[in-house]
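A protein chain is absent from this complex, but the other protein chains hold their places.
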Amino acid sequence: MAILKTFFYLLVYPGLVFLIVYSLFCEWFDRKTYARLQNRRGPLHTGKAGLLQPAADLIKLFSKEDIVPEKADRIMFTALPVFGLAIILTSAMYLPIWNYSMTKTGFNSFPGDIIVLIYLLSLPTIILFLAGWHSTSFFSTIGGVRVITMFFGYEIPLLLSVLSPAILAGSWRLAEIAQFFQANPGLLSVNVIGFFIALAALQAKLERTPFDIPHAETEIVGGTFTEYTGRKLAFFRLITDIEMVVGSGLIATVFLGGFPGGIFSSFIWFIIKTLFVIFLLSVIKAAFSRLRIDQMVRFSWYILAPLGILQIFITLLVKLKF
Amino acid sequence: MSITIPIGPQHPALKEPISLKMTFDGEIIKDADIRLGYNHRGLEKLFEGKSYVQNIYVTERICGICSHSHTTCFVNGVEKLLGIEIPKRASYIRMLIGELERVHSHLLWLGVAGHEAGFESFFMYTWRDREIVMDILEESSGNRVHYAINTIGGVRRDIDETQRTRILNSLKILKERTDYYKNLGTTEPSFVARLSGIGILPREQALSLCSVGPTLRASNIDMDVRKDDPYLAYDEVPFEVSTADTCDVLGRTVVRIKELFQSYNIIEYILRNLPAGDIKAKVPRKVPAGETVSRYEAPRGENIHYIKSNGTEKPERLKVRAPTLANYPATVAMLKNGFIADIPLIFAAIDPCICCAERMVEVKDTKTGRAEIKTFDELKKYSRDFYKNHKKIKKDTVWPF
Partner (left out) sequence: MMEKSLISRLKEFLAEKIVESANPSKRRIFIKVLPENLPDTIQILKEKTGFTHLSTITGVDKGETFEILYHFANKIAVLTVRTEVPAGKPEIKTITKIIPGAILYERELQDMFGIKVMEIPDPRPLILPDGWPEGNYPLRKNWKYQRPEEIIPGGGK
């Protein structure tokens, strides 16, 4: 029975099937929100209200010709999208959704899993850099270098901001952090600054406006993805979509109190909370213009990182009072 | 390590083909080189084989956005050669279309600037409101792009009372919207951070490189053909030359927004003081031998036509210099020592119209016979009926997958 449960967990919910379906739905939600904020209608024609549009795009990409540039490193060029998808699917396992027990540690919930999750979330960035680098075209190389430059900018603020709820809850286990905040919902307000830092950092991680510097189309064509076509590009799209779900899941866990309950109530909580985070991400996307790479790095080091440290100080003060 | 990257002829930042060869050191531009000719259509040769009336329509097709600028410039020159005065109402209507065109071009530019800076919402908003101007133009001239309102000796269509009130009403909305864009474009922190301080063109350099239009005016030089060399009835219309002193892309944005307000005022003045009378004077077919230089302030800057006639129906030589070509040397100077990220913005800041600069397009048919005129509502009805009758086909269609 336990094995069946684990298989269900890995393959159906919140594993492979759910992640792919839900990430496509999130892409639709994001596109629709973004479009409505811009006075457009967004996807309309495929499926009801364009719900199937992301899936249709994906299927279209899968059926397109697959080209590997002559000068590119063939093995790395082909392997990187698959690695990326595997990593990001793995990372979703560490979100505390129904299949864990508070008393026992399991394969997907143990003290320190927050660090594992952040580590797994940062790997796709390296994959993107390598993909750009091994494409060997000018635009991809510049895109790859920009990915890694930005990575040094947002990763520290993200870690700092996620750290403060962990300090407050006194645990390195996501499930325990979530449970702590479910028990003391008032304490969520301590982490407001951290929440916004994490949102900004996640936006940068997902390479969306104002941080879509690595694939700024008007500057460096497609950036890292310039040489990618067909199936491999579809993989990268899927990676970005699932990364959005897992990233907002992480934020929802540590800042919004996680997803309490069993399989059904956790499902509802997961959808409500992640969609809320994705909605905020869409608003950020619509409200700003793209920054330059130097402005982005300056922004993260001069504004985000000090704010993150401030957040930790506040948390420590609150912790001392309790 | 420095690398050379070709930006163009095909590149997402460029809407038309042009080749910019850039040499980079990391993210910094060290050198830039421009190569034209990807859009060259040999129009100047074509002009010599066509009659003056035909040439109105060829000049119209030099460019899609400033089509009225080129025809007005050409027609003004020919009228000067003929030695005729056009009716006052005609010159007012020409000015009206010219200013509407400026509004449409500047709104388009604001959107493009937003797009190049990665500010897609700004792009979507300005282009939505640009539709208001496009609708006015369609209503008063019959076309959205090539208005074809000019003819030698006057204009081809009159403005009636309902059109007049409708334009005045639309202007109110446009003014309100432009005010909002003025606030947004000059205060939104991330957008301003991208625009200010890049593409610096100091005053002296702007003068020595002979740049024109908003690019020049943003370097604090109040040169505007409408003021310096008034054509049509611009000496009767009150307006100010907009300038900025920041010499950067933000300055060019501010100049364009200020010009929008000036244009709204000019349009309002024209509509309130529209003189009565004919819209067309009678003109001979043959143009006496002579030469003239005709200038026009297009949305992008000074547009100049040199017309030399030889006493026949066809011009001996017609030289066109569109504003974009004059701004290329300045662009190269502005690009140096900038960031890669600034290339599209700096290049877009001159509002490049590569078609204009290279003068192409071959006109297959210059006969503009009066086509069937349908109102927008009729068209809508037509499309609705069309799809009603075709619904069955759509239902039974088997999609290929």
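For reference, chains read A and B in written order, and residue numbers begin at 1 within each chain.
Note that in this section a contact is a pair of C-beta atoms (placed from the backbone, for glycine too) under 8 Å apart; a residue touches a chain by one contact, two chains touch by 3 or more.
If you're wondering where the values come from, they're calculated on a predicted model, not measured in any experiment.
> What chains on display are touched by the one that is not shown?
Looking at the entire complex, the absent chain's contacts are B.
> Which of these touches the unseen chain: B:Tyr147, B:Tyr328 or B:Phe347?
Among B:Tyr147, B:Tyr328 or B:Phe347, only B:Tyr328 touches the chain that is not shown.
> Residues on chain B that touch the omitted chain in the whole complex?
35-37, 40, 42, 44-45, 80, 207-211, 223, 228-229, 290-293, 295, 302, 304, 306, 308, 316-317, 319, 321, 325-326, 328-330, 358
Basically, only the chains that are shown with their structure count from here on.
> Could you give the separation in Å between the centres of chain A and chain B, each centre being the mean of its C-alpha atoms?
43
> Enumerate the contact residues on chain B facing chain A in the complex.
3, 5, 11-13, 27, 114-122, 124-125, 128, 188, 190-191, 193-194, 339-344
> Which residues of chain A touch chain B once you look at their complex with the stated criterion?
Chain A residues touching chain B: 37-40, 138-139, 142, 209-210, 212-213, 216-221, 286-295.
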